[in-house]
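Heads up, one of the protein chains got dropped from this complex, but the rest are sitting where they should.
Right, chain A next:
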């Protein structure tokens, strides 16, 4: 067939020609019909393939989009680090300039760079924005970017806009179809209020800006973009305040680094004066050859300090170690004691900075958090501060973990897998960092248990609420146990603890279900007649369904559409086997076994107790047949299913008891004895 169909792919394919050819070739209407059919089949196939590839592309698209958003959040983190670093450097130069008058040039270098940025942005506005005549001289450029303006009523996009933000003006332009910008309006950042829209009918990444001419909603393409706008608009809002404080002293950004470097400076001066004070007296007194130690050791503390401020933490640590090693060998040189103390203080300071770094790592994404934490962790472990580092890391992880869960819950995504996956990530990261620290591993275990407890409490609160049906409960618990068990692969066994945390909730849910389900047994009135399914296909479908549940009912069929049991018995069979499966899933935890078996036993008992309504004429043999079927066919299969699904070796004592008891009850009819099967259990 495909040979023929190849014609379609030819570039010179002409419908007219093809049809004429076809008509010529075909003999009679039937042949033509046949060809038409073939073409139809081909057409269907093609459209199916098309659908498939569109779908495949779509999946790929989604994957890519996910990856992009991942990268984006990392970029964001990166830019954050860069800004921080710039601030630290700025504060460093700020401190240098008062001490060193000649260094003024250096201080001016920074604004020059800023000026370049400013003039660049100013030129961009002038060249690109039609209809804007304002003066931008001397303004500081803060941010620019495209946003979408949304209707405040129905949140539909109205237009694409472009913002230019300077310290004292926000310029809003419309993006026209030819990509040119048209000036719309300008606002004083001090007169507008910015609201972060956290929850608005699923509108993502939106902010609300209240301007003197009304409230407007703008949407950013990315979450990071939104955050940046909120931050930058705030910077503009506080610009004057900040300028003032900036002039007063060094930038307020990194308080730790700044403070310590100041102290450092002071104490270095002290050190120098000490040296000059001491040496003359010493030389006068003993006339011995003075041991000054190597030159580098005297500048070491200052050096370390600079390295820390520039965030060369590894180098700082190496130098600390070198100094300490030297002093350990020879501490007789001048000023050794002072330097020892100083380096010790610096080590503490480095620890503080790193711990601070570490606790700043928390952000929207756990992976990013963990990756960002690696560097600080490694150094902290190296300088013997593993305990502190591990405490801080776990705190940060807790935050990231809980935020992720909260978010997932709000977006209705699967939280169990996420939780255990996150837990695994933390554990792996942790074990790599603290492999050699048994105390830390202990802390991890404690932490995991605490997080598990929190997770369980959330689960109980949001997913295992009163009235939750057994199938939902079973699904939920399956969804938790699997990933939880996987944790044993990395040596964490939390299953026992987890079961313990959920036990009482599950038990009461099971009990509640038991009561609820028992009420439904025997509700509908039965005529105690064989069950007629009306059509062959109905019967077939039901048989298949029951077969899937593990019971073969073919022996009970008669005629084309009948089952030789009552409708109530058949429907109960299906329900009972479904219940058995749900219970068995839950019974994977042995502690729940008794309550689950009780539920199954009581259900069977209740169904057995269903009697024909008085006054209804029924065939007692048929009634008995139903009861014996329940006892000798359904019950054994249910027991077998229960054990095989739950994977337990345990016997269903309660159900076996029930079986013995019912057999005695139903025994007096001798004829049926031959039907009894031997008990496999």
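Going forward, a contact is a pair of C-beta atoms (placed from the backbone, for glycine too) under 8 Å apart; a residue touches a chain by one contact, two chains touch by 3 or more; residues count from 1.
The definition used in the following text is that contacts and distances are computed from a predicted model.
One chain of the assembly is not displayed; among "Geranylgeranyl transferase type-2 subunit alpha", "NEDD8-activating enzyme E1 regulatory subunit", "small monomeric GTPase" or "HemK methyltransferase family member 2", its UniProt protein name is "small monomeric GTPase". Touching the chain that is not shown, out of A:41, A:78 or A:195: A:195 (per the contact rule at the top).
Only one of the listed residues, A:399, A:421, A:441 or A:517, touches the absent chain: A:399. Across A:39, A:175, A:230 or A:460, the residue that sits in touch with the chain not pictured is A:230.
Contact between chain A and the unshown chain involves residues 151-154, 190-201, 208, 210, 214-215, 230, 234, 237-238, 399, 406, 409-410, 461-462.
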